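Structure, as structure tokens:
In this view, the complex is presented without one of its protein chains, the others remaining in place.
After this line comes subunit A, so read on.
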């Protein structure tokens, strides 16, 4: 919302502000003028130069650690977004968590939309590395939520057990989970459930606040596999997003239990469309319809989602920029998963495997969670099509191996279309 920026700019300043109007979004850079404005306390705090504050990243293996040189730290460490979010806050999770056994983590988060601008010198190379070469400075991200463009999308249900598409959305003008105040978080909740209350027909549903749900409601949500719990992953807790739990957190879902929204977990909202079986086409159709309807409803009240043409939808973790979309299936691949070519096939199809418990789990038995690798640089339609084509190929491979036939590693598909 422009309101926040207008308040900041018109306030009584004791320091010079440099205003930068970037393409597609209003950004404000802040430069501290220490001589003029530092009070006695701030002097005491800043007795150490940047070199003494630079984190020890020698044992670290995350994207932030790969790019945060002492010189870059020194350049950025005195800056803050208009809300007061700083570099040290953005990187705290990466400092506290040197690495992850399964994946190279990002190692930083955003506290607000402006973080991506104020600390662009660090976010941009991190984004480029994480998103396989996507360059925010020069490239534009396509958004396409027209589900009618999808071809195919009905999987063989002997193999595909369930289909799911998720993304996130942030409400412009309110800080993100690592940095938001209690009042802001409550405002996110209010705005979102107000909008969700306007959904109709197959999307009509109900909100369950985490702090107020009854034991019965809680048990039902657990049985439906809908309930999210307080984050335990140190990647999330070190970033500060679990503060004040469970205040202003909740779960909304439609009566049919096929469209679900998480409020104030890792992002302002996580939107999930899912069903048992292999009808990814219907899952994605509902996903697009629901998202567009929610967007229309918040716009009626003067709100909008955080989005810009370089980074697409703005979310807390740089890994979720662009579409924020993860479309996937739970699929049984007992033969293929034991084939030594499995990983290469997935790579070339631009797919990723996870255990059925989600990102931090390993597969159980031979049922895998298979989803798109990419988030940024391709549209929602393109990514879901990639998953559909890829999973079809995997199921074909599985069938061939079942019959004792051989399979082929497919040619790598192109990344940026």
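Here is the rule we go by: contacts are C-beta pairs under 8 Å (C-beta built on N, C-alpha and C of every residue); 3 or more make two chains touch, one makes a residue touch a chain; residues count from 1.
Throughout what follows, contacts and distances are computed from a predicted model.
**Student:** Not counting the visible chains, the remaining one has a UniProt entry; which protein name from "Proteasome subunit beta", "Scarecrow-like protein 3", "creatine kinase" or "DDB1- and CUL4-associated factor 13" does it give?
**Tutor:** When "Proteasome subunit beta", "Scarecrow-like protein 3", "creatine kinase" or "DDB1- and CUL4-associated factor 13" are compared with UniProt, the left-out chain turns out to be "creatine kinase".
**Student:** Which listed residue (A:184, A:267, A:285 or A:369) would be found touching the missing chain in the intact complex?
**Tutor:** A:184
**Student:** Among A:140, A:243 or A:289, exactly one should touch the missing chain; which is it?
**Tutor:** With A:140, A:243 or A:289 as choices, the missing chain is touched by A:243.
**Student:** For the chain left out of this view, which of A:62, A:83 or A:170 touches it?
**Tutor:** If we include the chain that is not displayed, A:83 is the one touching it.
**Student:** Residues on subunit A that touch the omitted chain in the whole complex?
**Tutor:** Contact residues on subunit A toward the absent chain are 7-8, 11-15, 30, 32-33, 37-42, 44-45, 47-49, 52-56, 59, 77-78, 80, 82-89, 92, 95-96, 175, 179, 181-184, 186-187, 211, 237-238, 240, 242-245, 247.
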